[in-house]
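Only one structure is covered here, and it is reproduced in the block below.
All protein chains of the complex are present and in place, except for one that has been dropped.
Chain IDs A, B and C follow the sequence of writing; residue 1 opens each chain.
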Amino acid sequence: MKAYSLLSLVRNGLNYHQDWQQAWRSPDPKSHYDVVIIGGGGHGLATAYYLAKECGVRNVAVIEKGWLGGGNTGRNTTIVRSNYLLDESAGIYEHAMKLWESLSQELNYNVMFSQRGLLHLAHSVHDMQEIGRRGNAIHLNGIDSEFLTPRQVKKMVPIINLDCRYPVMGGLLQRRGGTARHDAVAWGYARGADALGVDIIQNCEVQGFDIESGTVKGIHTSRGRIGAGKVGCVVAGHSSVVAEMAGFRLPLESYPLQALVSEPVKPILDCVIMSNGIHVYVSQSDKGELVVGAGSDPYTSYSQRGSFDQIEHVVGPLLELFPVFSRLRMLRQWGGIVDVTVDRSPIMSKTPVNNLYFNCGWGTGGFKCTPGSGHLFAHSIAKGEMHEKAAPFSIDRFNTGALIDEGAAAAVAH
Amino acid sequence: MAELHKAVPTFTPLRQKKIALAGGELRELPQTLKLSLRGDAADQAFLQAAADVLTKAGAGGLPIPLAANTVSAGSRASIFWMGPDEWLLRTEADALDELSGPLSESAVATAFEEQHVAVVDVSDYYTVLELGSKHSMDILARSCPLDLESCFAKQGCCAQTRLGNAAVLLDSDSPDLWRIQVRWSYAQYLWQLLERSASSV
Amino acid sequence: MFTIECPWCGNRDQSEFTCHGEAHIARPLNTESMTDEQWGDYVFFRKNTKGIHYERWVHAFGCRRWFNAVRNTVTDRISSTYKPGEKPPAN
Partner (left out) sequence: MNQHLSDKSGKTELRLAKGNGVDTGVAVSFTYDGVSYQGVKGDTLASALIANGVRLVGRSFKYHRPRGIFTAGPEEPNALVQLGEGARTEPNTRATQVELFDGLVAHSQNCFPSVKYDIGAVNSLVSRFLPAGFYYKTFMWPASMWMTYEKFIRRAAGLGKSPQQQDPDKYEQLHAHCEVLVVGAGPSGLAAAKSAAASGKRIILMDEQSEMGGSLLWNGATIEGKPGVEWARQQVAELKAMPNVRVVARCTVTSYLDHNFIAAAERISDHLPLSEQERAPIRQRFWKIRAAQVVVAAGSIERPLLFADNDRPGVMLSAAVRTYINRYAVLPAQEMVVFCNNDSAYATALDAKRAGAAVTVVDLRSSEVVNASAAATLVRDAGVEILAGCAIAGINGKQQIRSVIVQHLSGDKRSLSGEPREISCQVVAVSGGWNPTVHLHSQARGKLEFNNDLQAFVAAGNVSASDEIALMNPHLMSGACNGEFDIAACLADGWSKGLQAAGSSADSSSDSSEANAGGITASAAEADGLCSKVAALWTVPTTHEIGQGSRKHFHDLQNDVTVADIHLAAREGYQSVEHLKRYTTTGMGTDQGKTSNVVALAVMAELRGTGIPEVGTTTFRPPYTPVTFGAVAGQYTGELFLQERTTAMQPWHVANGAVFEDVGDWKRPWYFPRGDEDMHAAVQRECLMVRQSVGLLDASTLGKIDIRGRDSAEFLNMIYTNAWLKLAPGKCRYGLMLNEHGMVFDDGVTTCIAPNHYHMTTTTGGAARVMGWLEEWLQTEWPEKQVYCTSVTEQWAVTAVNGPNARKLLSKVTDVPLDNEQFPHMSYMSATVAGVPARIFRISFTGELSYEINVPARYGLHVWESLVEAGDEYDVCVYGTEAMHVLRAEKGFIIVGQDTDGTVTPYDLGMDWIVNNTKADFLGKRSLSRSDTSKPDRRQLVGILTDEPETVLPEGAHLVSAVLEKPPMPTEGHITSSYFSPNAERSIAMALVTRGLSRKGEKVTAQLMDGRTVSATIVDPVFIDAKGEHLNG
C-alpha cells in the first residue's frame, strides 16, 4: 500500500492523479479462509483489519452482500462518545474512543474524527438526576465529563432556545465526544485490511451455513461456497436473518431508524447537541449540513425507510430547541435498519454453533464503537474466547437476567 | 347530585369560552352528563336493558349503535359507538337537569343487574367544543388525518380520531357544524390548535 | 406512513395507531417449571421476520382495540388485519 501524505498528494497532483492505487482490491473469493467475516460495514471491516494487524490471522475474507459501508455505517449521524452509564458499556465505548483518537494515523486515512464536544441537555428534574448519575459514573470510570449550567450551555451554543417547552436546566458535556466521517471509516478500514491481505468481497450475499455436528465449516454465498475455519457475523439489521440460517434466534428486533440533513450553511453549530427531553440530536457536518437524527419507528422493517411521522417528530423538536433553523431546508431524509436488543446494549458473543461468533445489536448507536467493537471481536475470534471487555455482552445474559440495561437505566439513545 | 350541582360553583376547562369565526363561532359547550357504557353487543339482554333504562329516563327510542363510527342522536341525548363493546352516552346540556338523575352512573348501573357491564361517569373526563364556521372542514383538516368527507358522508356518523396530539370524538350536524369531545386536560391545547387553524383558512 | 385497516373502524392513518410487536406469542402457563432459557425465549427472543410478519397494533386514537396485522417487512405492505382470537389468514 502506498502511503498517503502531503507529499504524495503533491506528487500525484503534478502527475494528474494518474498513479493513485486502488484503495482495495476486488478479488474473487478463495475456497477457504481461516476466518470469514460476514458484513462489510465498519464493524466487520474493523474486525478483519485487527485480525490481520494484531492477531496474526491474515487469511481473512470480508463478505458483503452489497457495497461496503452501505449498511448503517453509511447512514448514521456519526456521533461518537463514550459517556455511557454502566461500567460494562463504558468499558467498550472508551476502548473505542481511545482507538478513535489515533485512528486516522493508524489507518493512514483521515476519518475526520472531530472531537468538537458532545452536549447532552437536561430538561427536567428527572433529566438532571439522570445526567447527575451518569456524569458521575463516567467521571469515576476515568472518562471526561462536565456539568454545564444553562448559562454555560448558552455560551457554548448561543443560538439555543433555553426557554423551550421543557426548559434547559443543565447539560452534560463530553469534550472528547464528537463526530467522524462515517464513510471514511469504512473505506479506511477496508484499505487497511486489504493492504494486510484481507480479501474484501462485495456483491456477495451469504445465504446459508455449512454446519457439521454443531461446528461451522463454511458459508454458502451468491458466489458459491466458501470454507471457513471460523466465522464472525457482523450484519447489523440483518442479524436475525443470518442467525436463522444458522438455526437459532436472537433477542433482537430490526427497526427503521431515520436521519435527515439540511442544506449546507456556514458554521452555526460547533458541537453535537443531544436532547432526550425534547427528542432531537443534531450536529453540523464539515460540509455544512445539519445532520439530524430522527427516532425509530415502533414496527420492525427491512425496508431502509421509515414513517414520515418520525421526520415530523424530530423537526418539531429541532425548531423548539433552535427556532433560528425554521427557514433552513431539509435536503434529504433516509433510513437504516437497526437491530435493537431489549437492554439497548450490543451482543458480542459465541453462539450455539461452534466457531460461529456474532457481533450485533448495536442498534441506534454502534457507529461510535466501530474501532472498539472490531478490535475486541477480532481478539475474541482469534483466541476462541471472548475478550474480557466483550464477555459481559454475551447472548446468555438474556437468560440469566444479567442485562446491561442502558435503555432502562439512562433512557439515553445514541 | 342534581341539586348539589346547583349549590356550588362549577366550571368547565375552558369556562365556556367562545370566539367568532366566519359564519359561526368556536365555543365550549356547557357541561353535560356523559356515561361510558361497556357491555356485550351480542347479548340481547344487555341491549334490552340499555333500551329500557333510556326509555325510563325519557330518552327512549335511541338504539345502541352497533355499527362502528355511528351515533344515535336524539334531542335529549346521544349514544356514540366507541368500540365493539363500548359506548358513550351524552346528554344535551339543556336536558341535563332532567336526565342527570335517571341516567346517573348508579341508576344506569342498577338496570343491568347481574350482567357483565361497566357504567362509568365520565362527565368531567371530557369537555365538548362546538365548531361552527363555513370553513369548519378546512379548519379540522389542518390537524386531522381522517378523511372527514368520506367518513361523514352520511348522517349519523361519528369518529374517534386525532386533532394534533389530542384524541377526540367528532360528530357533526352539517359540514359546517361540528362537536369535538376531548379530555379535560387537553382542552386548552385543542382550543389553541383550533384557534390557530381558523386564523389561516 | 401506512394506512391501516382497523378491523372495527376501517381504514385509518398510521398516526392513529401504535405497534406492539410480534403477534401470537402466548404467555406460558407453566412459568414456574420453565428453565431460564425457556423463559428468556419467551421474554426476549423474537422471530424478527424478514418477509411476512404477524404483528399487533392498537388503534390508540380510535377505538383503543388491539388487533393483528400481516405485513411484509420488506415492502411494508399490509395485506390484512384481523381481530385477536381470529385465525391468522394464510398468506
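Everything that follows uses one rule, which is that a residue touches a chain if its C-beta (ideal position, glycine included) is under 8 Å from a C-beta of that chain, and two chains touch if they have at least 3 such contacts.
This structure is a prediction, so every number in the text was calculated from the model and none was measured.
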*Neighbouring shown chains of the undisplayed chain, as defined at the top*: A, B, C
*Among A:Arg134, A:Lys350 or A:His387, single out the residue that touches the unshown chain.*
A:Arg134
*Interface with the undisplayed chain - residues on chain B*: 1, 4-5, 7-13, 31, 36, 38, 116-118, 120-126, 138, 141-147, 149-150, 164-166, 183-186, 188-189, 192-193, 196-197, 199-200
*Tell me, which residues in chain A touch the chain that this view leaves out?*
4-6, 8-10, 13-14, 16-18, 20-26, 67, 69-70, 74, 87, 101-102, 104-105, 108-116, 123-126, 128-137, 139-143, 145, 147, 159, 164-166, 181, 183-184, 187-188, 202, 262-268, 284, 286-288, 305, 307-308, 311-312, 315-320, 323-334, 342, 397, 399-403, 405, 407-410
*In the full complex, which bits of chain C touch the chain not displayed? Write them out.*
1-3, 13-14, 20, 26-27, 31-32, 34, 36, 39-40, 42-43, 56, 58, 64-66, 72, 75-77, 84-85
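Everything that follows uses one rule, which is that only the chains that are shown with their structure count from here on.
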*How far is the middle of chain B from the middle of chain C, if each middle is the mean of its Cα atoms, in Å?*
31
_Roughly how far is chain A from chain B, centre to centre by C-alpha average, rounded to an integer in Å?_
50
*chain A: positions in contact with at least two other chains*: none
*Two or more other chains in contact with one residue: find those residues in chain C.*
15
*Using the touch rule from the top, collect the residues of chain C that touch chain B in their complex.*
8-10, 12-13, 15-16, 60-65
_Complex contacts: residues of chain A adjacent to chain C_ = 238, 240-241, 249-254, 297-303, 305, 307-309, 341-342, 398-401
*For the complex, which residues does chain C have touching chain A?*
1-2, 14-15, 18-22, 36-37, 39-41, 43-50, 53, 55, 71, 73-76
